[in-house]
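With one protein chain withheld, the remaining protein chains of the complex are depicted in position.
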Amino acid sequence: MTSSTPRLRPLPLLGLALWVGLLVLVSVWMSRQAYHWLPVQASTAAPLVDGLFSFETGVGTFVFLGVISVMIWVVLMHRAEKYDASDAEPIEGNTKLEVIWTAIPLVLVMGIAVYAIQVNTRLGVLGPMEHIHPGNAVEEVGGYPGDRLPPETVEVIARQWSWEFRYPAAGVSSTELHLAIDQPVTFRLVSDDVIHGFYIPAFRLKQDVVPGTAIDFNLTPTREGRYRLRDSQFSGTWFAANQADVVVEAGDAHAAWLKQAAAQPLQSGISDAVQEYAVRDRKSNPGWATVPPAPPPQVNVPGSNTLPHDA
Amino acid sequence: MTSATFPSSEPKPSWTRYFSFNTDAKVIGIQYIVLSFFYFLIGGLLAMIIRGELITPAADLVDRTVYNGIYTMHGTIMLFLFIFPVLNGLNNLLIPTMIGAPDMAFPRLNAVAFWLVPIFGTLLIASFFVPGGPAYSGWWSYPPVSLQNPLGNLLSGQGLWITAVALSGVSSIMGAVNFVTTIIRMRAPGMTWFRMPVFCWTALAAQSLQLIGLPALTGGAVMLLFDLIAGTSFYRPEGGGDPVLYQHFFWFYSHPAVYVIILPVFGVFSELFPVYARKPLFGYVYVALASFIIVGLGLIVWVHHMFPSGVAQWMRNLFMVTTMLIAVPTGVKVFAWLGTLWRGKLRLTTPMLFCLGGLFNFVFAGITGIMLATVPVDIHVSNTYFVVGHFHYVIYGAAVMGVFAAIYHWFPKFTGRMPYEGLGKVHFLLTFVGANLNFLPMHPAGLMGMPRRVSSYDPEFAFWNVLASLGAFLLGVSIIPFLLNMVSSWVRGPKATHNPWNAIGLEWLLPSPPAEDNFGEHVPTVIARPYGYGLGQPLVENQAAIERELTLQEATP
Partner (left out) sequence: MTTAIPPTGSITPHGEGGEGHANHSLTGFIIFLCSESVIFLAFFSGYAVLKTSALNWLPAGVEGLEWRMPLINTIVLVSSSGTIWLAETFMARGNLWGFRALWLLTMALGGYFLYGQAVEWSELAFGFTSGTFGGTFYLLTGFHGLHVATGVLLMALMLIKSFLPGNYAKGEQGVQATSLFWHFVDVIWIILFVLIYVWQRH
């Protein structure tokens, strides 16, 4: 902006340089802060996404503060005097400036785009690229085609409103997702009814679960702990309550859990919606109409979704 | 404006014309604006219930079904019954007067387009009272949720919702045909394209987007309605349909819809900054043309709403790049406004404050918009409160504040009365603080992983939600000084002269309020570009005589 001022004396120029330097420092500090606004990093994807977000926060802070500095400067310094009804000096434009400020955002966003495409490509190599199998998913899953799936595959079945996780190789089903640390895992995402969203904030990954298709989705957890899996695509009345816990544990602990789980008899899994629906039925004025929740899935291990979680 | 016209001798038009099938664009404009604020109050009340529910983590204020219906109706009312109608109101007031036309090209069609608004508005509000309640699947109405129809009745809230949205589309198309024809065919003599005010450029760009985009949504909605009531399976997976197809139809229109909203607001900024900085608009030609670059790019970005829906990697990268390119023409505009303000003689009137506040919020929204465009970050924050915060900064922080700026600025022209400055400044302060307190905390909540549209949430999000709710209640209060100001100044405000802000433009060469046919037979010939502040050259032929005549009329009691 200042370049529109025809003559630059050394003192204002020094002031401007100091101010820009200060903005750069603030932007760098903000880009560091950005990591703290995000949940813990619990997958191989998380550091990549967070790095990009931090970079964008830095650039964005600089641009925002730059524009706002100009606005504050003009509001403070270029106000009309009281009773001054005259016009300002009529500057109608400046082609050189137009070219510069077309080029600056162009270079900036293309830089960010190149960085983002690189992250995208690395994420693709690491796993979270989805493969879609069109067709009647319900049929495919109903037959438990365990022999067709690689051993580390977990089937995820989304319903109104519960999550069911099946480990075909171990013959285990659960309403709490257990994963082994540093072990790549393939999910096969299917939905029984409407579109749901498979979203684990600590992993920074999200994939819609679309009825009528089975979607393969890979990731690698990197941090032990208990995390939230949330439904991220509005799925009806108990959408908000459609959450499950994800437990990332050491390899041997995971194997032990699978073995122990396989020995458990089938029982009703977690479905907050079913519980709330039963209570709601007894109310005199229950609200507007709703689709009844699907019955709780019959699983070996219900697990919990009330324990404290890391993210 | 020659001595042949005696506006003072005409009978004072009755206020009842605002409640009739009137074909005067200025009456229709005021009808649009007043009606849209009626719906704004309803939509705002729903927002208060939403934020009341979300002030605590549990779903304890209303039942979850009620919450879902309310957030759906909040979005639908605010978009289809507030922001589009209020902008059409501004179009009706400003386009004919700014280009020197006596009225719109098709006045009767114009009136029909307006009267459709209360009709579909009533349909939509009526859906609160049908068995089962209103639509509850969000303003996107994604199938299969929107097809579930729990009671199985033919008459359902969702069915009424689709009908209302389709009627809104018909009304908007009628409006768009009218605005575009008027701008193309009815400009004053001498008003070449590059002598046209930027507001008209942005209106032309926005209405072109309506014409291209809206039919796709209407087509998609027709198929949704057939799936809902006629048993077809366009989007039903069990019948071989594809639910994601609907998302393409929906976003092909609904992303450009954001530009339909923001472009006229860019027009308002471009009109007002020169007036209150007393300088020509910096780089007028670039600002005017940038609108059409935004139109072109805006039509090829829609898939960025569907990054997690399962689209191919190449599509993700392509639509990420097109989305980010929008920052370039938008940046040109922002820098042009800064260039206009630079070394100006700023007057911080109420409309100017709203413009500056709107620009502040818009720059912030632009930066979060770039973050959302990048696929890896979007995958994490899409469908979270980060997105809700982003678009409320755009729609409320920038667009609604721009609408307020426009209302304060042109109020004297079309009512003949001055709005009160003090109340206006209180309104600005409450709006600016309220909007930021309401929408800024949504960003950290979203980054932490709080999904949007939830009726309950985990306790770790409580802090940010309490802040947001307090901001929302402040925003709710902020409308009171506005309504007080509008009503009291319209009834007993000081009389306005024809040009109280000393602004340049054809509309300021009309009396306040203008006669029914604006310039009538005496349309002035435009001889200069708009925004000639400080240049000392007239905008039209015989400008001095026209202004003398107007001043003389004002001096006669």
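Letters A and B mark the chains in the order given here, with residues in each chain numbered from 1 onward.
The rule we apply is simple: contacts are C-beta pairs under 8 Å (C-beta built on N, C-alpha and C of every residue); 3 or more make two chains touch, one makes a residue touch a chain.
Remember, predicted model here, so these are calculated numbers, not experimental data.
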Absent-chain contact - pick from B:260, B:388 or B:523: B:523
Hidden partner chain, touching residue among B:52, B:118, B:219 or B:416: B:219
Residue among B:240, B:422 or B:494 touching the omitted chain: B:240
Residue among B:94, B:177, B:281 or B:450 that touches the chain left out of view: B:177
Touch list for chain B against the chain that is not drawn: 23, 99-109, 166, 169-170, 173-174, 176-178, 180-182, 184-189, 191, 211-216, 218-220, 222-223, 226, 230-234, 239-242, 245, 248-249, 252, 517, 520, 523
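Keep this in mind: only the chains that are shown with their structure count from here on.
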Approximate Å spacing (C-alpha centroids) for the pair chain A, chain B: 29
Chain B contact footprint on chain A (complex, rising order): 1, 4-5, 37-39, 45, 48-49, 52-53, 56-57, 60, 63-64, 67-68, 70-71, 74-75, 78-81, 84-94, 97-98, 101-102, 104-106, 108-110, 112-113, 116-117, 119-120, 123-124, 128-130, 132, 193-195, 197, 199, 201-202, 204-208, 210-213, 215, 228, 230-241, 243, 276, 280, 286-291, 309, 311
Residues of chain B touching chain A in the complex: 59, 62-66, 68-69, 131-134, 136-138, 142, 144-145, 148, 150-151, 157, 237-238, 241-244, 277-280, 282-286, 308-310, 313, 316-317, 320-321, 324-325, 327-328, 331-332, 334-335, 338-339, 341-348, 356, 359-360, 363-364, 367-368, 370-371, 374-377, 379-380, 382-384, 444, 447-449, 451-458, 502, 532-535
